[in-house]
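The following block contains the structure, expressed as structure tokens.
Note that this is a trimmed complex: some chains were dropped, and none of the rest were shifted.
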Amino acid sequence: MPLVYVTLAERTTSQDRRAQIGDAIHRALIEVANAPEDDRFQVINEVPLANLIYSPDFMGFDRSPSVVFIQIFFNRDRLEALASQAGRSVDVKRALYARIAENLGAAGLRGDDILINLVEMPKENWSFGRGELSYPPAAASSTR
Amino acid sequence: MPLVYVTLAERTTSQDRRAQIGDAIHRALIEVANAPEDDRFQVINEVPLANLIYSPDFMGFDRSPSVVFIQIFFNRDRLEALASQAGRSVDVKRALYARIAENLGAAGLRGDDILINLVEMPKENWSFGRGELSYPPAAASSTR
């Protein structure tokens, strides 16, 4: 159920590198946010560098043309279920961002080049195939 | 007021097919979600197949490289107004997904290749022209 959009500048990555970026983000979602292993849906959007506008130093970071914007659409319910075990949902989010950066770092990305934005919605807002409601209310006791 | 982003792989569709995809989604929004006939705003994003990462079988579906990711940004108020007539908002969502798949199926898409994500926001979050607030609170009794 995470739907991930990655935006980066054309010609700054190889196809292998882009696959690694997708892998790193997906592993973080599995490891920290309890996403199922095979629940992977990602779009990598390559735009001309001039169309990827970023502050080089906002909040004291040192961003380069290799910056990646990561936007994650995620079930609010899933995060809240995790939070009820782990503490506050903000702790789950903090751990998720940290793990994404750690995994991307292992793939060779600079931490300063990673921007993450999370958008949450209720679980009824997903259909993974055939127009079926994927997480009906009757399944509320399961978070899958 | 729906703003629809469709992401699909380059070279998997003709321009006619893409127009049919847009039509099918828009008709579902009119038929089920009470969108005005002429309230149609859609972006079709074609990315290299390697940049469209999808699980072939998550939740038991059988996805192909013709998979389409559909993301719909929609007024929460509109859905809630419908729900107050039709029952629960989840029923409106369920009917919407089913109709999208039905209409896309009539256009020749495989149901297993359809992924839908809905993002809701209050009606004050739209401006359709000249920087005007399109749905001011004073018009709260109308859902248009």
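Just so it is clear, A and B label the chains in written order, and each chain counts residues from 1 on its own.
The rule is short, and it goes like this: a contact is a pair of C-beta atoms (placed from the backbone, for glycine too) under 8 Å apart; a residue touches a chain by one contact, two chains touch by 3 or more.
Bear in mind the structure is a predicted one, so any value in this text is a computation, not a measurement.
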item: Oligomeric state of the whole complex, in copies, if 2 are shown; value: 3
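Just so we're on the same page, only the chains that are shown with their structure count from here on.
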item: Approximate Å spacing (C-alpha centroids) for the pair subunit A, subunit B; value: 21
item: Of all residues in subunit B, those that touch subunit A in their complex; value: 7, 45, 47, 50-55, 57-61, 63, 69, 71, 88-90, 93-94, 97-102, 111-120
item: In the complex, subunit A residues that touch subunit B; value: 3, 15, 18-19, 22, 36, 38-46, 73, 119, 121, 124-134, 136-137
